[in-house]
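With one protein chain held back, the other chains of the complex are shown just where they sit.
Labels for the chains are A, B and C, by order of writing; each one numbers its residues from 1.
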Amino acid sequence: MLRTKRKQAEQVSDLLLQSQLGEEERFGDLMRRMARENKTAVISFFLIILMILAAVFAPYLTPYKENDMDLLHRLSPPSAEHLLGTDEGGRDVLTRLLYGARVSLLIGVVPALLSLILGAVLGVAAGYKGGLTDAVIMRLADVTLAFPSMLLAMVIMYALGDGILNVFLTLTLVNWANVARVVRSQTLKLKNCEFVEAARIIGVSRDRIMRRHILPNCLPTLLVMFTLNVPASILTESSLSFLGLGIKPPNASWGLMINTGRQYLYNAPWLCFAPGAAIMLIVLAFNFLGNGLLDVLDPRLKKQ
Amino acid sequence: MMKNNLVRRLVQALIVLAGVTLLIFVMLRIVPGNPVETMMGEHANAETVARMTAEMGLDQPLHIQFFRYISSAVRGDFGTSYSLGKPVSQLIGSAFINTLILALFAALFAWIVGISCGIFSAVRKNRLPDRLFMGFSLLGISLPVFMAAMFLQYVFAFKLKWLPVSGTDSWTGFILPAIALGWNSAGQVAQMTRTTLLETLQEDYIDTARAKGRGPFGILVFHALRNAMLPVLTMMAIQFSGLLSGAVITETVFSINGVGRLMVQAISGRDIPLLQATSLLATSVVILGSLLADCLYSVLDPRLRKGG
Amino acid sequence: MKEKTLEVCGLTVCIPTEKGVIRPVNDVSLEVPAGSIVGIVGESGCGKSMTARAVMGLLRSPAKVTGGSVFLCGREITSLPEKERRNLRGAEISMIFQEPMTSLNPVMKVGSQVAEAIRLHTACSREEAKARTLEIFREVEIPEPESRFSCYPHQLSGGLRQRVMIAMAMVCKPKLLIADEPTTALDVTVEAQILNLLERLRDAGTSVLIISHNLGVIAKVCDYVYVMYAGRIVEQAETKALFDRPEHPYTRGLFRSVTSLREGCETLETIPGVVPNLLRLPAGCSFSLRCGQCTENCRQNIPELLETEPGRKVRCFLMGKEGAE
Partner (left out) sequence: MKKIAALLLALILLVSSLPAFADEPEPGLLRTAILYDISTMDVTETTDDYMIPMNVFDRLFETRTAAGGTLEVVNSLVTDYSVSEDGLTYSFTLREGVVFSNGSALTASDVQFSFERLLKAGKMNADIPEEILGAEAVKKGEADSLEGFKITDDTHFSITLAAPNAGFTAELSSPAASIVDAESMTSGFGKEPAETIGSGPYIVTEWVSNDHFTLVYNEKYWGPEPTVKKLIVKTIADATTQDLMFQNGELDIIDLKNLDSAVVAGTYKIKPADRIVSTPNVGEVFMVMNENNKYLKDVRVRKAIAMAIDRDLLIQGIYMGDAQKENGIIPTGVWAHNDEMKGFTYDPEGAKALLKEAGYAEGEVTFELARDNNASTNLRLIYDSISAQLKAVGIEANVEPYEHSAWLAKRSGGDMDSFIGRWGMDYNDPANILMPFFGSEEASKGRSMNYPDKEIFARVSAARFILNDAEREAEYKALDKKLVEEDAAWIPMFAELHLWCLGDRVASFTPQWAGFTDFYAADVVLK
């Protein structure tokens, strides 16, 4: 008896959700609208895709290997043979840039995704459950946010040691709090919406409401946060690597390349400028895309 | 009402500070290895290590160590640096002054440049200067601090020889680091000023002011800016604490003896007392900064002052 | 003939948009005789506020005046340089807005805001301005003017705020006051007080142009009324005449919906349809889409604003026919 009742409730709640899914459809429209109106965002999007492709197909794009050293041709300037010159170990800079893109993009995307998941789950839980859960999660978030992000990253890296997995973990721990805060405030708003109210009245379970009603409605926000978190992660990692606390050599990340390239700033400026330009480009691209999304998704800005 | 609010804020800040202290303390101690061993380096022998471990109280359980740390920290004693062999409070004292000056210069730069660019952009919305400034501020946000720092150092100190490469001997030594550090904030301030100013210029009271015959300049200065600056000022207060604690990279590039560099040094030297104190200082500054921002807001916005 | 404080001739305002140019104010002519209260009535979006802003010279980019002229006491003002216009604003012609909540600068003391208006137009010291402000506060019946002087807007009630607005507008004794929905945001008792205040102002010699969608307000204080629809004047008449015998179908519809509400009819009578999109105006009469008596002619051609009797003009083919018959 109870089972069927619950089943019924779920069906109704799905129906209610369907009406909400109109939102989803509008979301597609919004994307199309952005594509039409915001050319920079589109260009940025394709630039990001291009970079991802370049990173994935790096081995096919260059005849050299990432760590092939050539001690007799150290610091040679850009030439037909080495389009971006060679570094202090005679390694091809373009090759390292392409392989470095793998690391840097992964470092941008993975922690952003992880912190998004962590932040969203905790944020929804805090917002929806309230009480002690809320207090504990939000105090934790406050503590996290009290750290300047660079500093927190440094302390965590100190505790964990260097290496790419630790960088992932660090950046996740640095970024989750912001996501959690935003999602929590969204949840608080959504909690009082009619359709959630309705779902609650007909007896849909709490978990289900959180999963099927609240989370999907936070998605647009999460998407924007994701696109803006990626460049933040890339910047933080590059700063960490610049201080020698990030990725372990010989794997190239762009930040690390700048770190080692720094002492050749005027003997071989390409060592710094190539990865520096790459970082700027990807960060700009993600920022433009994020701002484009924000423009179409944030009704307050839409008005302007 | 306001007093209550302030007290509540203060209590909240203290809770966060306590949490931060505990977090730092625990985080620094989950690192494997005996700090004494690392401190003694190549010349450690088991006997000396054991003696010094006991001397420093490192053989005690963690919670006892924590309370010991807190009780001496409250008295201003943060222990002795492992790597530099001096009292941490003394090391931080001199470093903090440098960081403070650097942050002040950087904030000055960021605010002056950011606010004026923001105003200019808002007034000339969508025209060339606006696009130029906004492009520039986006660049400011996207350009990693170390790139900006290296670029400035290379061009203005090394190539043009206008300013020193490094050093805190004279105020000129702070100019380049301050610009490098403030660059990012300038971009943020400019964007925020522009947005809030544009929003404010849409407000009804701007029409009222125009209706009573105020000229564009008067409107900007006496009506729009005062309102638009509220959120910007709050951001600036938070930013300032961010600048204070975020000077790590700038200090490294320009070799300035500040808290940030001390921290990097503490990390590479596995210098727990130093790292603990520096990170505690940096977070306290941030907490204090947001507390001040709250206060500032309620002082500047009459709506929050009474009754609100 | 009475002296005209304000005369507007063929005023047209254009807003260029991506999908074409729209004319929220289209060939509007009106006049405000000295010492009278004139009303403009219409649904929201009909262009009445835009007309007021155009007269004030407060249009926001990209809207701008593209035709017509505005005479203030016989002086053409649209062609004046911006600086001179600015000097007129607040001194000769001033305006109060719909939302007293948002129309006052939240971070300035209300007294200072009023004093600002004085000091902009007269050379006087801070003290003099303050004294003058307190005086006008008393005139607009703000209780305890001294303590109110240093209040912030959020500390005042809506009615008081609107009084402050009026004080600010009146402090330089302008010839014309434009009141854009002055009572919409206020409750009924306060509304009456504000309207009384406006009447007193008129008696003191200031002409008032009231813009409202509230027929009650119009009926109460106006001497003469213009009805606007989709950017055009569709009917104009003396208040009593208009309310006794509305002639344009739109005016009739407007009145019906109010009376039906007042008399508690079972079905609420409304004008069918919605205000047309200014970008997709019908080729003929703007009201043709919603008009019960619409003819083919109405759909094809735009009617002229014709005088049906002295002091009354209507823009409708039906009227013409009536007149012809």
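Everything below uses one rule, namely that a residue touches a chain if its C-beta (ideal position, glycine included) is under 8 Å from a C-beta of that chain, and two chains touch if they have at least 3 such contacts.
Quantities reported herein were computed from a predicted structural model and do not represent experimental measurements.
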* May I ask you to name the displayed chains that the omitted chain touches in the full complex? => A, B
* **Contact with the hidden chain (one of B:M27, B:M56 or B:A95)** => B:A95
* Structure fact -> Among listed residues B:A122, B:M147, B:L262 or B:V286, the absent chain is touched only by B:L262
* To do: Could you list which residues of subunit A touch the chain missing from the display?
  => 67-69, 71-72, 74-75, 88-90, 162, 244, 248-250, 260, 262-267
* Asked: In the complete complex, which positions of subunit B touch the hidden chain?
  -> 33-34, 37-39, 41-44, 48, 83-86, 90-91, 94-95, 153-154, 157-158, 161-168, 170, 172-173, 252-255, 257, 261-262, 264-265, 267-270
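One rule holds in what follows: only the chains that are shown with their structure count from here on.
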* To do: With chains as vertices and touches as edges, which is it: line, ring, star, complete or other?
  => line
* Chain pair with the higher count of C-beta pairs in contact (B-C, A-B) -> A-B
* To do: Please report how many Å separate the Cα centroid of subunit B from that of subunit C, as a whole number.
  => 53
* Which integer distance in Å separates the CA centroid of subunit A from that of subunit B? -> 24
* To do: Within their complex, state which residues of subunit A touch subunit B.
  => 139-140, 142-143, 146-148, 150-151, 154-159, 231, 235, 238-239, 242-245, 255, 258, 262, 265-266, 272, 276, 279-280, 283-284, 287, 304
* Asked: For the complex, which residues does subunit B have touching subunit A?
  -> 12, 15-17, 19-20, 23-24, 27-28, 30-31, 138-139, 141-147, 150, 154, 158, 198-199, 242, 245-246, 248-249, 252, 263-264, 267-268, 275, 279, 282-283, 286-287
* Touching residues on subunit C, where the partner in the complex is subunit B -> 56, 58, 83, 86-91, 94-95, 97, 99, 102-108, 113, 116-117, 120-121, 152, 154-155, 165, 168-169
